[in-house]
Each structure stands twice: as structure tokens, then as C-alpha cells.
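A single protein chain has been omitted; all remaining protein chains appear in their positions.
Chain IDs A, B and C follow the sequence of writing; residue 1 opens each chain.
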Amino acid sequence: MLRFALVGAGFIGTVHARSLTDHAGVELRTVADPDASRAEALAAKAGAQAVSDIDSVFADPQIDAVLIASSTHTHASLLHACATAGRAVLCEKPIDLALPIATEAVAAVQASGIPAMVDFNRRFDPDHRALRDAVRSGAVGTVELIQMTSRGPSLPPLDYLRVSGGQMRDQTVHFFDLLRWITGMDPVEVYVAGAALADPRVADVPDVDTSVATLRMSNGALCQIDSARRIAYGYDERVEVNGSDRMVESGRRRTGTVSRYGLGTVVSDGIDVGWFERMSHTYRLALNEFVEAIDAGRAPEPSLADGLAAQRIAEAATQRIAEAATQSLRTGRAVPIEL
Amino acid sequence: MLRFALVGAGFIGTVHARSLTDHAGVELRTVADPDASRAEALAAKAGAQAVSDIDSVFADPQIDAVLIASSTHTHASLLHACATAGRAVLCEKPIDLALPIATEAVAAVQASGIPAMVDFNRRFDPDHRALRDAVRSGAVGTVELIQMTSRGPSLPPLDYLRVSGGQMRDQTVHFFDLLRWITGMDPVEVYVAGAALADPRVADVPDVDTSVATLRMSNGALCQIDSARRIAYGYDERVEVNGSDRMVESGRRRTGTVSRYGLGTVVSDGIDVGWFERMSHTYRLALNEFVEAIDAGRAPEPSLADGLAAQRIAEAATQRIAEAATQSLRTGRAVPIEL
Amino acid sequence: MLRFALVGAGFIGTVHARSLTDHAGVELRTVADPDASRAEALAAKAGAQAVSDIDSVFADPQIDAVLIASSTHTHASLLHACATAGRAVLCEKPIDLALPIATEAVAAVQASGIPAMVDFNRRFDPDHRALRDAVRSGAVGTVELIQMTSRGPSLPPLDYLRVSGGQMRDQTVHFFDLLRWITGMDPVEVYVAGAALADPRVADVPDVDTSVATLRMSNGALCQIDSARRIAYGYDERVEVNGSDRMVESGRRRTGTVSRYGLGTVVSDGIDVGWFERMSHTYRLALNEFVEAIDAGRAPEPSLADGLAAQRIAEAATQRIAEAATQSLRTGRAVPIEL
Partner (left out) sequence: MLRFALVGAGFIGTVHARSLTDHAGVELRTVADPDASRAEALAAKAGAQAVSDIDSVFADPQIDAVLIASSTHTHASLLHACATAGRAVLCEKPIDLALPIATEAVAAVQASGIPAMVDFNRRFDPDHRALRDAVRSGAVGTVELIQMTSRGPSLPPLDYLRVSGGQMRDQTVHFFDLLRWITGMDPVEVYVAGAALADPRVADVPDVDTSVATLRMSNGALCQIDSARRIAYGYDERVEVNGSDRMVESGRRRTGTVSRYGLGTVVSDGIDVGWFERMSHTYRLALNEFVEAIDAGRAPEPSLADGLAAQRIAEAATQRIAEAATQSLRTGRAVPIEL
């Protein structure tokens, strides 16, 4: 039985609390949140104790593992605390929006030798996993072309965008991780074209809400990732990997299988309306991996180093977008067309 | 009854000959080819007269229209001849690989006032057309993101690649045209990443066989086009247009509807094996438009100007690939990633 | 908060226990099973008390509702007990395999006025429900032709088949209920052709494992239901309703969306391997309806009368199969073909 403290009792903390209480090999001992009433409400539902003083988590010898689901700016120091206290840690992404701080936290964790995992939950989606198996087993041959689609149904509030680090660090980073994990390769360069199409005020953040990234992989393969914050038809996340021998792709998941046939037209059920409907099941599967790895004495994956790697790609992509914001630079890179 | 001369009795000339003879409003009077025996063979099958002296086509007062299906380097001078002789003209793409020569030919044709059409046959595919109708009718709202896939089953011979003008001018140009036609907008800049993945000798041509192009449209929308000369699973051509209100896409056309259900797996019929299986029907439909437009006294579409516009986009894309071939330039544009 | 006793701690009882403990408006107070150790094991997991003396359930004034998930032969007397004690009741199907006993139990329940529901859980599947909505809203027009498919992955043990009442009463009865519920009409006659194809020993039970039933509905529409105990490709349950204005159908639910494209062939994820994977979610939804109806003071559906009606159709179908087992009768009904 692995005894957990959950740090963070907000939306994503609540999701994790449910996984933790449902897991047969886990005891959720403590819910910690600086907001005492929030901590208590969630702890009551989960049959755990509530604390608002986070330090007390690390003082409790009956805590084996910490699940970090608090605000991003607290992740790095919590990781340091886990390293010092010798607690296994499952950390929501990102490690820290500032790469130097993130790098230092990862170094501390690695030096301590504690089991640590970053919660890139999409890796646990069965469709993504089947795709990876097809690629890594060699079934597609040499990977040559990858397409990824990451589109959500609504623009987050501008206030959120201002602290999010930008579309690359906040949204596309998941796909930078999937890209590395599915192909087993690193990208070596990235180009991004982005725009504020859903809402022009996004440009003032400054950020983009729609973008197309092109990456060149270490074996020369090309990858394209389109990211959109707000589409009109639900939550659309897909991956396609084309290789020398075969192409493998995940499709759009429909909410039902009902079709209505009329003359000339078939009307079918649409796709999931949001990210949570499509991906919430992966949090349990990620927790399973964390617990299993610790039980088996192996390092859980994705590692914090995986988290850093995806973040570095996002960093380069963000830099590219920032440069493009200067007109003189943009015209220097893409080629203008005169018709 | 529109009386045609067909110039060029090679593969694509033979395809056109069949459309011409099957068309109720057309008389195929002459098949012209400098290779007399080739001209005669095709003319015999089509019930037409054969000539090997191309000039005689323009001397014949009983020819109303010329279909140019000869080698690319002959197109421009044939267009000049049509303009001088006052013959309607349906011209295979491209007008000329050299933009100045192409531009001059188009100017001459426009000055003459003859009906002229460039054979961007994909515009006549019913799926592409349904997509365009959805976009142009406003059903998708404001266009924000476009994805196009252009993948063929086999690498053309290196000898062909050497005279083809490169992947952008030879293959992707069709999608530059579809892009303009479907959206009713022009792109304003283009970025391309390409590689020789199907065969490293393609790099020596120099050319690429796999590429990802990113275009920014006049309204700010982003477009991504992936082009592959050789894939393993047939001929894959698709378009997806995402707008503020709806997304519309064409799917992969399967060769049959049969599915075999086993435990855990369903095996279904694959897609068309090649370009011809997928697109050959469009030549007839393009001819229909040409004949109908002339009968109705309106200008047929796509115009030669449309041909030039697509070629100019291909030109910019090709220039981008050429620059990227110099390492210093490439690293100057895409951002290198250090992991 | 509705306080429940669950009677029956076997497989399906365990499924119900989970729904009951997860439901926010329910308290699972007692788990009752004559097998005390089985009752205790499940009660411990559910945080309830265990009893092996079923009568004590009805003596406990703190029980509001009883969920009957025990052996079929105990259902009728438990329903009588609920009626006498004035407890709301949610009863697994069937009410009793003997129609007179079932009819009497239903009469007693109806006379008592207690809320009562039979657990035809398929009615709560969202796909079936969407289909019904399409039909009942008039979107398909007048119903003319209905097709139902009910196929499972494995033959139950022969010992089970001997007490099951036969394929019609055990398997197809669910679809007789769906048929009534979806169309809002009763069937007026039924024909069945059946055979023991999965295992010839099924004929000795006597029973059939593969059958095709044809029903004529009260409005003249025709319905076909095929039932197979053992198919090779998973669990296949579908419904199609064709009307004068439109056709609506549910499709096969795939376990994933991944497709692997090779030359000429696409390999995709198959369908659910079994009934439980496809239908287990409906137990929770059925419980929701039961609790909501009681809270709102309306009669929950499907009623026990619905249970009886489906059973009566199964009875007629079973009689048809039994008659057909006599060769002289069979040839008297279907027409022999001489080629």
C-alpha cells in the first residue's frame, strides 16, 4: 500500500483524488492546499486528512509519495522538498516555466535517487500507445512523416494565457513529448507559424491561438503539428505516422455510433466536446504506471528528464514565434509570395 | 460541335483522346505529334487524322480548339500559336517551368482574347468541389486552418525529376492551386522543410521527395501541405478546412466496402493504388467545363492566370528549399533545438 | 438518501454493489446472500452490513429499497416480500421463468403500489436511447422494418443452458423489450428458425444457439432479430430502424480508433470482446433512473409489466422453436425448397 499526499485541491487535484482513492494499492493519507477550506472539502470526500501547511506533508513519516497538482510556480520547490525528504513524486507538468529553475529541480531529484515521474498523461491513452507500439515494433518501417493535431473547443481566459507561457509551452508541449515517445527520436529543429485568429486580443498577451509547427527529426523525418485553442466542433486530438512500410494513425473518437440516413446525407454522432471527456481516463492509467514502477523497483516513465526535453522544444518554438513577431525577422525567414 | 486538335500522343494525350471522343459535343479532328507513328496509332483509335507537322494544326480552318498535351517545353510556343491563330486552348499544366516565359505566353493569350484554360484537373473532383462549396458558401465560417495531403505511391525516375522543376513545381503546385480555389484567397508567404527520404539520390538532383509546406493566407489563416513522392499504402490525397463555425474534410477513398471482422481486428479494403485510379475521371469533367464555357460564351476556369499564380507560389517554395540547402541559411531560419 | 439492501452477492450483485456505493444519493446499508461468507466479503468492500438471513432485510425499518440480484428462482418471492413490506424494488430480469408465477408476482407488486422497476439495462445505453429518440420523435417517419443483432462471444456452459429457459427467454428477451421500447409498439406475431450450430449438444438441452426471429408489429412493420450465442469476433449488438422518411442505426463500437494502412488493406481495432465491456456502464444509468424516479415521485421504467410483456413474446417464440423441433411441424410451416 503506497501512502500518498496530494498537494493541490483544485480542479486537477480533485481528478487525481478520485484516481488515488479508487486505486487498490494506494492510500490517500493527506490532501494539502494553502486554502484550508478547499483542502478540507476534498479531504472529507476522499476520507483523508487535510493540511494547509504544505511543509507538514514532508514531516509526516507515513507519507511515501507526493502527487504535485498545485500551481505551476510551486512545482520546483516541491520537487526539491521531495528530493530532500526522500519521497517518491508524481508531478503535474510543467516542472517550471523557467527552464533554468526546472533544470535545477530535475538535477536535485536525480541526485537524490527518488522515484520521480512527470504526468504527461497522454502517453497513457490506449490509442496513442497502440500507435507507439506500431512504430516502435518496426511495423511502419522507417518513420518519414508525422502529423499531429491538437485542437480544443475554447480559448482559455486571457488572464490564464498571460501566465501560461504561451501556446507552445502550455498546449503543444504535450505533443512534443508524444513525438519523442512515439518515434523514440528527438527533433533537431523547429519552425512555427502562428496567429491570433480566435481572438485578436491574444496577440496583445502576446501569444498565438492557432499555429503550425514543423520539426525535423534526428533521422531526417519531418513532423507537422497544428495547434488550435478554439475550434467549433469539439476536441480533436490525432496522430498520424507515415513510414517507409506502412502508415498508422489514430482517428477521431465519436461519442456514439448512431447514424441517421436520409437521402444524400448521413448524420452521425460528433466527437468529444472537450479535453476532459477525451483524456480524463488517462490520469488513472498514469497513476497505475507510477505505482507499478515503484512496486517493481524500476524508474517510472515519463521521467522528469522527459519533461525537460519537451519543454526545451517548446522553448525553441516559442523563441521562433517571438522572433516572427518582428516583421523584419518574419519576412527574413518565410519567403514572401508575389502574385 | 467543337472541333479539336490534340497535340501530344503520349500517355496523357491518350487519356485526353478518350475524353474527346466520348464527349457528345466534341469532334476530335486531328492528333498531332512529332513522332508520326505515335500520332497515327492514336489517331486511328480515335477516328481522327494524324499529323506530325504541328504547324499544320494552326493552318487548318476546321480546327476550333487545341488541347495541349505535349512536352512541357512546347507549351508556351503552342499557346502563342493559338493566340495568333485564334484557337481556343486547353493546356496541360505547367504553362512553362520558367516563369518569365510562362508570363509572356499568358500575356499573349490574354491579349488575343481567345478562350483559354489550364488543366488543373483536381478542381473537378467531386470531393474537392464539395469542400469548396462548403467553404465558399460560408458554412465553415472564417477559414483558420487548412491541411492538405499529397502522397503518391512511387518515386518517379531520377531522369524525370531532373527536368520536373522539383517537387513544389511538379507535385505540390496542384495543391497551391486547390488552396486558392477552395478558399478564394491567396497565400502571402510560404515556408518549406524538405528532405530526400525515399531515395538519397534525390538530394543530388537536387530535389526533395518529402516535404512540409506552411503558408500564411491573406486573411491570416495558416495552411499546411505535406507532399510525399513515395508512400507504402497507395495514393493519398486529402484536404481539411477548419473554420470558425465548422470543419470540413475529404476522406480517404477506399477501393471497396468489404470488412473482415476477427477477434480484436477488422481488416478492410485499402485506398486507391495510384494517382490515375483516383483522379482519371477528372479529365472528362475538366473537358466538360471547357466545352460548356465556350458554348456559353464565358471564360473557362481555371484560367491561365490561375496557372501562373500557382506556379508563382511553387517558385517561392522552391526558392525556400534551395536556400535551406545551404546549411548556414537553414539554421538561420528554423530554430535549432538543444536537448 | 435512499437506503438499499442488495440481495445477491454473486457476479451481477458485485456489479450492482459498485454502482450503489458510487451513487451520491444512495446508501448501501445491507448486502444479503444465503452464502454468509460471500455476503460478508462484498459487504466489507462496500462498507455495508452483511446478512445471510434474507428475511431480516424486510424486518429492517431503515431499508427503503431492495435491489434483487439473486438467483432467478428467488425473484418472485422477493417481489412478494417487497410488496408486503412496502419497499421499493429494482429487480434483475427475469421476474420468473414461469409466466404464471411471474404474472402473480407482478400483480402483487402492482396492488401494493410500491415503486418497482425491472433491470432491462440495455434501455439505458446511450446509443439505444438515441435511436429511440429518433424513432419516437417521428424523425424516421412510420416504422416499417427493424433489424436487431444480438451476438455474444461464447456459448454459456450446458449446465447453465439447461436452467436458462432457452435462448429466447435468456438472450433475445432483451431485444423483445428494446423492440417495444424503441418503437412504442407491440409485436402481434412471431416466427423463429433456430439451430444448434455452435455446439450440437445444445440441441439435446433442448435449446438453440443461433436463431433468426421474425416479428410483425401492431402497425404492420416487420422486425428481424438474429441471436447467436457464440461468434468469433467479439460482442456484436446493433439495432436498425427503417422508416418511411429516414433510417437510423447504431453501429459496432470499436475498442480504439487506430488504423494501420498497408497496400490494399487497412487494419483497424476490433469491437468489444464481450457483453460486459459493451454494457456494464448501463447498470449505473439504470440505477440513476430508479433513484431519480423515486425522488420525483414518478413510476420508474421499465416497469415490471414491461418485463412481463417481453417475457410473453419470448414465450411465444420459444413455443415456436419447440414445435419446429418436431419435423412434421416444421415442414408444415416453412416451405421446403426443391432444386
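Odds and ends about this structure:
The criterion applied here is as follows: a residue touches a chain if its C-beta (ideal position, glycine included) is under 8 Å from a C-beta of that chain, and two chains touch if they have at least 3 such contacts.
What you are looking at is a predicted structure, and each value in this text was computed from that prediction instead of being measured.
Under the touch definition stated at the start, the shown chains contacted by the missing one in the entire complex are A, B, C. Taking the complete complex into account, C:Asp186 is the one of C:Glu104, C:Asp186 or C:Glu277 that touches the chain left out. For the options C:Val26, C:Val202, C:Ala228 or C:Val258, the residue in contact with the chain missing from this view is C:Ala228. From the options C:Val15, C:Ala98, C:Leu263 or C:Ala316, the residue with contact to the unseen chain in the full assembly is C:Ala316. On the side of subunit A, touch with the chain left out of the figure occurs at residues 153, 232-234, 254-255, 261-271, 273.
What subunit C contributes to its contact with the hidden chain is residues 141-142, 144-145, 147, 151, 186-191, 193-195, 197-198, 210-212, 214-216, 220-224, 226, 228, 231-233, 236, 242-247, 309, 312-313, 316-317, 319-320, 323, 330-339.
Even with one chain removed from view, subunit B keeps its contact list with that chain: residues 126-127, 130-131, 134, 139, 245-253, 255-262, 269.
Rule of thumb we're sticking to: only the chains that are shown with their structure count from here on.
At the interface between subunit A and subunit B, over half of the residue numbers involved are used by both copies, so each side presents largely the same positions.
Core chain by CA centroid proximity to the global CA centroid: A.
These two copies of the sequence, subunit A and subunit C, are related by a rotation of 180 degrees on CA atoms, to the nearest 5.
Chain centres here are Cα means. That of subunit A falls 41 Å from that of subunit B.
For subunit C, residues that reach two or more other chains under the stated contact definition are 255, 261-262, 269.
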